[in-house]
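First the structure, then my questions, so here it is.
In this view, the complex is presented without one of its protein chains, the others remaining in place.
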Amino acid sequence: MDYKDIIASYASKPGGIIEAYHAVQKELSYLPEEAVAEAARVFNLPVSDAYGVATFYSMFSVTPRGKNVIRICESAPCHVAGAAQVIAALERELGIKMGESTADGQFALEFAECVGQCQATPVITINRKPYLDVSPATVPTILAEYK
Amino acid sequence: MAEEMRIVLRNYGKIDPLKIDDYIAQGGYKSLEKASSMDKEALIEEVRKSNLRGRGGAGFNCGQKWSFAYKADADEKYVIANADEGEPGTYKDRLIMENDPHTLIEGMAICAYAIGATKGFIYLRGEYPQLIDVLNTAIAQAKEKGILKSFDIEVRSGAGAYVCGEETALIESIEGKRGEPRFKPPYPPSEGLWMKPTIVNNIETFASIPVIIEKGGEWYASIGVPSYPGTKVFTLTGDVNNKTFVEVPTNTTIREIIYQFGGGIPGGKKFKAVQIGGTSGAFIPDSLLDTPVAFDNMSAIGATLGSGAVLVLDESRDIVDVTTRIAKFFEHESCGKCAPCREGTARMHELMQLVNSGKGGQQDIELMQKLGNVMSIACLCGLGQAAPAPVLTTIKHFGTDYNAKLM
Partner (left out) sequence: MVNLTIDGIKVSVPEGSTILQAAREVGVKIPTLCHHPDQAVKANCRVCVCEVEGNRLLAAACAQPVMEGMVVKTRTPKVIEARKTILELILANHPQDCLNCIRNGNCELQDLANEYFIRDNPFTLKVRGLQKDYSTPSIFRDPDKCVLCRRCVEACTVVQSVNALGLENRGVLSMVVPTMGGDLIDSACVMCGQCIHACPVGAIGEVEEIDKLLAAIADPDKVVVTQIAPAVRVAIGEEVGMKTGDMPMDVFVAGLRQVGFDYVLHTNFTADLTILEEGNELLQRLKEGGTLPMFTSCSPGWINFCETFYPDLLDNLSTCKSPQQMFGPLAKTYWADKMGIDPAKIYSVSIMPCTAKKFEAARPEMNASGYRDVDLVLTTREVGRLFRMSGIDFDKLAGSNFDSWMGAYTGAAVIFGASGGVMEAALRTVYEVVTGNTLEDVNFEVTRGITGIKEAEVDLDGTVVKVAIANGLSNARQLMDQVRAGESPYHFIEIMACPGGCIGGGGQPITKANAKRVERIDSIYVEDEKCAIRKSHENPEVKTLYDEFLLEPLGHKSHELLHTHYQAKNKKYL
């Protein structure tokens, strides 16, 4: 679906710009400038405000990134459970560093704070879906789902 | 021997969360029916009498909060469920919503009736997309059965901002803005969402309401510690045998939670510290473990009950390293609106990194103490005020760990 149609479908929700951004990212993985400007138009905001919102929330990106966004929780419970090793495994497996995207545009690696699945640390999410009790050994299997 | 007591998790595992009839079969929505037949002021008085205090962390008397919104004169009022459960190590609200969404909806509907609201929002953190459908299904079922009457509930997603757990930041976010806290006063019960009277309560708070209405405020007030009665859900992480959750009366001690319900420390290691209330909570040494978890008891030892997260560290853990990681969390999650939090969280992280990497000196510890003390009294909102607690309490209780790393 075109980003314009996506945004238009939230037009009737007061304050619905955040919902609209989520929906755009689901399609495009990030918020292109034109989408931010379109959201401003639809929600009757100055573009500066729409941009301010887009850059405030950590799940939104205004720069292009890999299609599948992998976020690794680094909060204290995951940290003590070995998040660092999971990060190392992901970096190794994808050949990129945290904050980067793969050259083929398939994956982006990002830090995240707690995702609320602390009964089974360390946790990562891919496109907002959580994976529990992740270890360096399970990383390749998880990634295979998206390859 | 402490015992578990399930109020907010009363239906956990007993019902299919996607079937409203299951909930109704357990007595669900009877409290809403009862509440709707009550005089509003009497209803609010019942809640006030229960002495239920907000489970989000601030611990304000719930009935009193409702009475402010009830008394406010406005053409529209709102009820908001704060499901922006962002404290690392906390997942109690997810448990409630995942397993018993109708208890939340019933609690919200009772509140809506009490204060005269027709519109509600569930502000669901962006990290819980899987719950959107669960909640929407439950809302649709309740609507279909006519249970909610004219009360509408809409689910709104956050997008990765811990600060949105602060009620005014949350309100800003629902309004489609940057999630920055407002200066208070005015408080939300008088001017909240779109400047209308608004009640923002935690999920656990709302989930307690149906039971309070069913069994009465006095009954609830008699559970646990009188100044903070009822139950509290704890989620255990870190070095405990049972990384699990537990709902207990508030007179339960920290030690009981860790050893009895958490099953103690794995691998025969010794206990070192526990951080309660989430990542903004204090670290507590062994000597204080016999403190009851209730709000004021925790305050008395310089700690907070917070969200009920319990992060246990065993003797092998590097507490300075963990605290450094926590300092990074606050640098990342500060909204940047007020200077002491924006700059202070970044400086605190910088200083912790310095000390953690063995390049710090005594003057850096002292500077962190000064900075932490200032932040805790001068920042605009609870985030900045609480952010230094892990640093300050670890310096206080685990000074030797710091000293060992100094140049």
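Should a chain be cited, it is by its letter among A and B, assigned in written order, with residues numbered from 1 in that chain.
Just so we're on the same page, contacts are C-beta pairs under 8 Å (C-beta built on N, C-alpha and C of every residue); 3 or more make two chains touch, one makes a residue touch a chain.
Nothing here was measured: the structure is a model prediction, and the numbers come from that model.
**Student:** Among the options B:I24, B:A74 or B:A346, which residue touches the chain absent from this view?
**Tutor:** Once the missing chain is taken into account, the touching residue is B:A346.
**Student:** Applying the definition given at the start, please give the residues of chain A touching the unseen chain.
**Tutor:** Here the touching residues of chain A are 33, 36-37, 40, 46-49, 51-52, 55-56, 62.
**Student:** List every residue of chain B that touches the chain not included in the displayed model.
**Tutor:** 161, 178, 183, 185, 331-340, 342-347, 350, 363, 367, 370-371, 373-374, 377-380, 385
The criterion applied here is as follows: only the chains that are shown with their structure count from here on.
**Student:** Could you please specify the touching residues of chain B with respect to chain A in the complex?
**Tutor:** Residues 85-91, 94, 125-130, 154, 156-162, 173-179, 194, 235, 237-239, 243-245, 275, 279, 309, 311, 313, 317, 322, 325-326, 328-329, 332-333, 335 of chain B touch chain A in their complex.
**Student:** Please output the residues of chain A touching chain B within their complex, sorted ascending.
**Tutor:** Residue positions touching the partner: 13-19, 21-22, 43, 45, 49, 52-53, 56-60, 74-81, 111-121, 125, 128-130.
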